[in-house]
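Sharing a structure with you now.
One protein chain is absent from this view; the other protein chains keep their places.
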Amino acid sequence: MTNDNDFILKIDRVSKTFPGVKALDDIHLEVRRQEIHALVGENGAGKSTLIKILSGVYQPDEGAYLAIDGVELKNLSPIEAVRRGISVIYQDFSLFPNLSVAENIALSLDIEKGRRLVNWKRTRARAVDTLDRLGVSIDPDQELGGLSVARQQLVAIARALTYDARLIVMDEPTSALSRSEVELLFRIMRSLKDEGISILFVSHKLDELFAIADRFTVIRDGRYMGSYPKEEMDNERLISLMVGRKIEYTIYPKRKCGEPILEVRHLSKQGNFVDVSFVLNRGEVLGITGLVGAGRTELVQAIYGMNTPDSGRILIDGKPVRIRSSTDSVRYGIGYVPENRLREGLVLQQSTANNVILVTLDKLTNRLGAVVADRKDSLVERSINMLAIRPSDPEMIVSKLSGGNQQRVVLAKWLVGSPKILIVDEPTNGIDVGAKAEIHKLLRDLAESGIAIILVSSELPEILAIADRILVMRRGRVAAELDGSTATQEELMSKAILSEQTGASR
Amino acid sequence: MQTKGFRFWRAKEFVIFVVLVIICAIVTIVNPVFIHPSNLMDILLTNTVLGMMALGMLVVILTGGIDVSVGAIIATVTMIVGNFLAHVSGNLLLAFLVGAGSGAALGLMNGLLIAKLKIHAIVVTLGTMSIIYGVMFLLTGGEWVTQEHIPEGFKSFGRIVFGHVKTTSGGTTGLPVQFLFLVAAVMVTWALLRYTMFGRGVYALGGNRISAERAGFRIDRIIVLVYLFEGILIGFAGVVHTSIMRQVDPNAFNGFELQVIAAVVLGGTSILGGTGSVLGAILGVALIAVLNNGLILMRVSSYWQQIVIGLVIVAAVSTDIVQKQRAEARKTRVDVEITEGARS
Partner (left out) sequence: MKSRGVLLRPESLLVVLFIVVFGLMSLLSPTGFLRPFNIQSMAFQLPEFGILALAQMIIILTGGINLSISYTAALSSIVGSVLIVLMNAAHLSPAISITAGIVVMIAIAALCGAFNGTFVAFVGVSPILVTLGSMTLFDGLSLLITRGGAISGYPFAFLWIGNGTLFHVPVPMIIFVIVILATYFLIDRTSFGLKLYMIGANPTATMFSGINVKRVLFVLYIYSGLLSAIAGIIMSSRYNSAKESYGSSYLLQSVAAAVLGGTDIVGGSGSVIGVVLAAMILQVVSTGLDILGFNRFLTNVIMGVILIVALSLNALAGSRAQRSRKSTPSALVR
């Protein structure tokens, strides 16, 4: 029988509720000492929320149990989490690109100790020590910004070590690394493990996990799906635990669609995507899925003119087109609802009306260039009604709208221009379930009316609910093309993760 | 930023240095007087004040701030010091204390307003510029402190030179004593930026404000202190200026703030903060100094000086931006699979 003292971290009955959504529901997790533990789950499964709870940034709901090193803790603060030995390395590293490697490693500790002067010898020595411990050769005097992402990550790890971390949490650490860099990282992780440090490794790169992890914990939709030692795990089982759920959304019947309206041939852009070809038909919903970092957004932004490709051709209605800016794509009838709604989709401090007319602005003007109030008002009113934007006051500042309504404003903005092709990137991100269903219906209705839709989404159920055809991207290429009516979540996830030849996920 | 080893060749400062050398070479070819020691001494003398002020501005810009009131501050300092020398005491040490003190007070005012009111630095310093100039002219009537009123002891101090260098007109000159102040300012600023946590905080703040807060730096305190530090440097610069000119003209610094900013920017400091160095700032000052002097020696009309400097600024900031854009575009976003035969 194991007791609490065998675990560096033990949490139980951990839930986290945000207004309108339960991000985590009764999570249980135990990380042993000297263990590399994999935390697995899809995008949006709740991994990030869980990490923030472990690091003290979020507080779990009432009734949770959290113990570090056998000591139960309540109201964990970020500083205390660090002091107790939990160090989280986020994907953005929180480092200073304009300072040297040595400084980045040693800085926070200096501040904590209240030091006034910098002793470069000591700073450098500490950095060199830590880097040596990791078995890594990085010039401590080099400016951090000049390092590759992989090496910056190693610096982030080194910094965690200076805090005497006992549990290092890494959030998707390999997403930007090459194969050899991943191997280096794994070597370091193993040596840390030998030193007595545990690692909680969050990822969905399956073969990496199988190569390095001792045990697996799977989370799906905020729920705990179990913890298993490596020996009891394989790809199939893992995938089915990750995505094997009943699809709650309304599944719309898939259709055989009209003529091709968009054709992409051998589109490539270095460092973004390679040799992508596909066809989009009128009235069709084409889903594009894959892991984050597979190149989906980069690809659709290339079609939209915000990410000019190096080579390849785009044809609209059979004719080759040159799309070099968003202005060009709008001219060709392409619209884009961005993933980052708040930063790229809306001008938050402006009204609903002004946001809705932004794309088609020049069509509302008279000969002098003035916006004709009547035309604007009627257009805005029609949009608000058609898309059921609530509250319906056209002068309402959009920052005050709910996520779902904000998304409707973005959609309205494009629809007033009667686009031929509409690209929607993670359209229901951050929107509650009821509103999601409404957006799904909206997209299907638009397709029904003849608009061709490209749906980029990480939410497999969503893709399966409304896409007629599905492209799965993996590492910059189209890995598979599947029929929307017959594909399964497991199939999509396998294609996204596993390489065909080796069955490994790299 | 200290760079080591082979990376030095790619550092911005090296490029500026090369440009500087090229300009010096061109000027020397056209008029060898440029390289004559007495001319070099003259360049040093004329630009010591610009150098000291550029160092102060460097520290401010590194945090992502800016200060357009420096012209008003130094004009006020020179007036205070000039009147002090004329009517109170010719004591050198006291003069420096008075100068540094008044500069510090004005800088502190700026710092507190910017940190506490949370208004953008450019607008605050625009306002304080009016206020400082206004109060100064109000209290002094804009009257010069003329040569006769400056104590002889102070004037002699200002004339001190080290070494013997023959001038082209037959006299002798040497390394001006004021240059030592520039050297001291360089060393203090460099030490401050490199060896104190405050200095690292300046870079951290300019590099990533949120991370800096997370790391535990006291942001407000750093902001107040950078303007205070700048004020002190300007204070010293004011006394130095008075010792060079041996009189005080309150209008001498009209528009000077922009020259200071230009010097710092030409030296490779990013206007957004976080990047820049003492070496860079000094090179920027040297660039402007050499351009000004060179154009004179090449008998180019002095009116061309402004034109050339304006073009140089635009060219420099453009190449900087273009380089940044290229670097950004080269970043890899997706780890693309390179194997052959993968389905597409």
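For clarity, chains are labelled A and B in written order, and residue numbers in each chain start from 1.
Here is the rule we go by: contacts are C-beta pairs under 8 Å (C-beta built on N, C-alpha and C of every residue); 3 or more make two chains touch, one makes a residue touch a chain.
All values reported here derive from a predicted model rather than from experimental measurement.
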item	value
Residue touching the undisplayed chain, where the options are A:19, A:114, A:253 or A:369	A:369
Per the touch definition above, residue among A:348, A:386 or A:437 touching the missing chain	A:348
Residue in contact with the excluded chain [from A:153, A:329 or A:458]	A:329
Where the missing chain touches subunit B, by residue	63-66, 68, 113, 117-124, 126-138, 142, 205-206, 209-210, 255, 258, 261-262, 265, 271-273, 301, 303-314, 317-318, 321-322, 325
Missing-partner contacts on subunit A, residue numbers	306, 325-327, 329-330, 336, 338, 343-351, 354, 357-359, 361-362, 364-365, 368-371, 397, 413
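Everything below uses one rule, namely that only the chains that are shown with their structure count from here on.
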item	value
Subunit A and subunit B, separation of their C-alpha mean positions in angstrom	45
In the complex with subunit A, residue positions of subunit B that touch it	1-5, 7, 194-200, 203-204, 206-208, 211-212, 214-217, 274-275, 330-339, 341-344
Of subunit A, residues touching subunit B in the complex	94-100, 103, 107-108, 110-112, 115-118, 120, 139, 141-143, 146, 175-178, 266, 270-277, 293-295, 298, 474-480, 499-501
